[in-house]
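Everything below concerns the one structure shown next.
Here the complex is missing one protein chain, while the rest keep their positions.
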Amino acid sequence: MSIELRGVTAGYVKGVSVVRDIDVHVPTKAITTVIGPNGSGKSTLLRSVVGQTPHTIGSIVVDGTEVAGVSAHRRVIEHKVAFVPQVANVFGPLTIQENLEVGGARLGRARRRQRVAEMLDTYPDLAAKSKVRAESLSGGQRQLLALARALMTSPTTLLLDEPSAGLSPAMMDSMFDAVRNTRDLHGVTVFLVEQNAVQSLEISDFGVVLVAGELAMQGPAQQILADPTVGRLYLGAA
Amino acid sequence: MHLRRNRTRALGLAIPLVLALSMSACGSDSDGASTKKSALPAANSSLKGEIKIGAVLPLTGTNATIGKDQQRGIELAVAKINEGDGVLGKKLVVDIEDSQGTADAAIQAAKKLVSVGKVSAVIGEYSSGNSIPMQQYLQGQGVVGVNPGSSSIDLRSTGELQFSTIGLDDVAGKFTADALTEKGYKSIAILAPNNSYGTGIVDSVSAAFEANGGKVTTSGLYTEGQSDYRQELNRLKDSEPDAYVVTTYGKDGTVINKEIFELGLTDKPVFDIYMSQDVPDADPKSVEGRIGMDVNSTSADGQAYADLYEQTYGENFISSFNGYAYDAVTLLAEGIESAGSADSAAIAAALPEVSKTYAGVTGPVVLDADGQRSEQPYVIAEVKNGEIVPQ
Amino acid sequence: MTEVLIDTAVRGSIIALLAVGLTLVQGTLQFANIAHMEFATLGGYIAVALTGAGLGLLLSSVLGVVIVAVLAVVFYRLLFRRLLGSGTMIALIGSLALAIIIRAVLQLVFGSRPRYLPTPLERGMDFHGALITPSQIRLICIALALLATLAVVLKFTSLGRAIRAVAANPDLADVSGLNRKRVVDVVWMVSAGLAATSGILLSIDSAVGIELGFNLLLPVFAAAIVGGLGSTLGATIAAYALAFAESFVLQVDWGALAGGAYHLEVGYRPAVGFVLLVVMLAFRPQGLMGRTVRRG
Partner (left out) sequence: MVDYLLGVGILAAVYAINALSLNLQVGVTGLLNFGQVAFVGIGAYSVAILDSHGVHWAVGFAVGGIIAGVAGALVGRLGRTLSSDYWAIATLALAELVRLVALNQDGFTGGAQGLSAVAGLWTNLSGTARDTATFATIAALLVVTYVVARRVRNGQYGRVLVLIRENPDLAASLRHDVVSAKARVMALSAVMASVCGGFYAMYISFIGPSQLLPFATFLVFTMVVVGGLGNTTGAVVGALLITVLYDGTRFVRDWIDISADQAAGIRILVIGVVLLGFLLVRTQGLVPEKVRTAHARR
């Protein structure tokens, strides 16, 4: 459930790394947020945990097991990692129900049906539209669907790439609520990347600051929030 | 021979990705040499040196069957000549190149013959669309060309070094139209390939048939190499003629003949121009009872030739075109003999004179002022029990 | 006019079987496989070879489809994975090279003359004034049955859902726990199998030649693109629509518009597909059923 990154260097092209030599500890059942300016490599770091950056070196340990070199779909199945990408986070031409079913593709038929029902229960907004194609949903609903889809397998670790991106302030609030509720209800370890640093740190237990692909700071979220340099640079404080 | 063939197989297997070779057991039957029944006579050992001429034939592509048959005619003629006194006391050699059935490959092949082989005469090709540019090229190079298979009237104007041992379409068109009129058909619909042969034959048949007072209800040109010709055939059918007149090349002919049968065009007479072009490749059932015209290969000397062919290759003529190739080689040999040298201009000068007395296996080959065959025996034939028999 | 409908049904079926496969592969791998049409040619020739070896037509056809399906996966794993690693452009040229190789090998093995499957020559049956042969009826029925089966599988089974998911968003499919490699294998197998079926049906209806697949390249691409790449329903509809257009433009008396009588040369039939293709690409590159404009 915990995630340990040791000396992680990752990038999309061999020899060109986006993040370099990152050591991060993500504790069990806590919410940990990565913040940093645009292009600092936040998303790349997250994607290296789920196995979506083609070139990754270093050690990534999920719940005590080394997962570097394991393909993305096996990390999801065998190591109970779930990932919600920032854009293209739903299967557009598939209905909401189908999106959830794909999320639970590895479950048995009965279990899958049960999980779909549970998800639609948890998110009544989605239940009302279960036969509707995902591409016709609003941004907030998509984000919820993406979260629900990721939770289908009952993961122990949830990775979120900028869950609040492009949402209205009201939607943002409910999104962050949903993230916190997920952790509180299911005891999931949450590791997320956010542009909206203040709000995300407020619901987080720990924070990580990336600058230009390198680790600048990590610690309890409150401490990061209070840090004057971080505040001036990334939190929009005066 | 066997060793070499095995090596070829081995080469094929060595090529990566040749997964399909597992099927090669049921593979190609296109190797002309392998179907030979009895060996050709050996050359006269007293012949010293070689006289070389070239030939460009469609050994691959749409007309590969015809090309193979032309090659047989050439082989037989060469064997016959070298069994005797050769040419100018030397052995006659014919370098055969593949035209791939396309014009540019035909010209490239002719270029190779002319520049590497230094030949003074080239026989070829079969399709008018290839023979015409090739003869024009040969003319430009000052090399004699002899056309043994194309019939477009444009071959009249390819130059004074260029000849044909087959009658052109103006001769064939008139014969066909007269035959159709004689059979009592008042209206016909014509289908021909969209190439220079096809357009030429449609024009000459139509003109002659209309001059006889007949009516051409429709004439269609089909694009070669398609998998389906129903559109074209339905157009013929819809025009409701007394008879259908078709002329196809072998490869397309098989499909066209099948569809002619399927679409019920065989309810009316189907008249085939140059029957031997497509009938041999067709499903026998689809062409049973077909009538048509063809060049007549069996002249007075022809029967002996037909027997030799059958003996050598173990089957009857697969087309009529071997004979013209045979005559092209023999006529050229006599031309060289008469000219006393293998010089192109001398050969060209001698050929018309020689042709007056030449008795070809396809009948007399008297060349006219344009170097074209002026007489051509044709025959009306029909398909009985899968065989083409003269009517 | 019945002729046009029969024509449309036969040719549309052939094109549709190929176009849905092309569109599935395009959907899951985002690359246009030019060698796809050669699977049809391969299918026809393998069936010819097997019947030549003494097997029955039905058995030969089924085996032909299976062999081509397996071959396609082999091609994918050995060639296309690696080519795709160098970019879609390289993969596209590579698929062209493979198409050339397949044709050359078939010519080496079978020669350049067309081959036939041992089917009895049958007179067409009168169908409202036009003739249709039993083999054409079989062709249309088999094609429609396969297309319907494919549609049902895609829509209602978890395999179909997985295929659609991979096509819609391959990366997300990965992190949803789908084994994308296996899904792509299945897609290759299914689309090559459909292509082979198309080739065999066409071979039964007429003949199989080296050019069989290549002659279908542009009509099939036209159908797949007009249908909106990735949309099997769109490709199917577009295939029949294209076949109808091809047949229709030849039947119309264009001269009547100007008072005379003029029918378009049959030789221009393929142009219908080309023109449709280019017009679609110029004005509506996402296709009729396409939903999103693809990356530029």
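As written, the chain order gives the labels A, B and C, with residue 1 at the start of each chain.
We take it that a contact is a pair of C-beta atoms (placed from the backbone, for glycine too) under 8 Å apart; a residue touches a chain by one contact, two chains touch by 3 or more.
What you see is a predicted model; the values in this text were computed from it and never measured.
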>> For a quick check of understanding: of B:N82, B:S128, B:S151 or B:S344, which residue touches the chain that isn't displayed?
In response: B:S128
>> For a quick check of understanding: of B:Q136, B:S151 or B:T362, which residue touches the chain that isn't displayed?
In response: B:Q136
>> If I consider the whole complex, including the chain that's not displayed, which of C:S112, C:N179, C:S231 or C:S247 touches that chain?
In response: C:S112
>> Contact with the hidden chain only, please: which chain C residues?
In response: 31-32, 79, 82-83, 86-90, 92-94, 96-101, 103-105, 107-108, 111-112, 214, 217-218, 221-222, 225, 229, 265, 267-268, 270-271, 273-275, 277-278, 281-282, 285, 293-296
>> Suppose we count only contacts with the excluded chain; which residues of chain B make the list?
In response: 1, 4-5, 7-8, 11, 15-17, 28, 30-33, 59-61, 64, 67, 98, 100, 102-104, 107-109, 111-112, 114-116, 128-129, 132-133, 136-137, 140, 142, 152, 154, 193-196, 198-199, 223
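In this section, only the chains that are shown with their structure count from here on.
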> Which one of the chains is closest to the middle, using the mean of its C-alpha atoms?
Replying inline: C
> Whole-Å distance, chain A centre to chain B centre, using C-alpha means?
Replying inline: 75
> Quick one: chain B and chain C, Cα centre-to-centre, how many Å?
Replying inline: 37
> Which chain C residues touch at least two other chains?
Replying inline: none
>> Could you list, by residue number, the parts of chain C that touch chain B in their complex?
In response: 3, 7, 10-11, 42, 45-46, 49, 52-53, 71, 74, 101-102, 105-106, 108-114, 116, 121-124, 131, 133, 202, 205-207, 209, 211-212, 215, 247, 250, 263, 265-267, 269
>> Help me check something: in the complex, which residues belonging to chain B touch chain C?
In response: 12, 17-21, 23-30, 60-62, 64-65, 194, 220-223, 225-228, 230-232, 234-235, 250-251, 254-255, 258-259, 261-264, 281, 283, 285-286
> Can you name the residues of chain A that touch chain C in the complex?
Replying inline: 50-52, 71-73, 76-77, 82-83, 85, 88-94, 98, 101-103, 105-106, 135, 149-150, 153
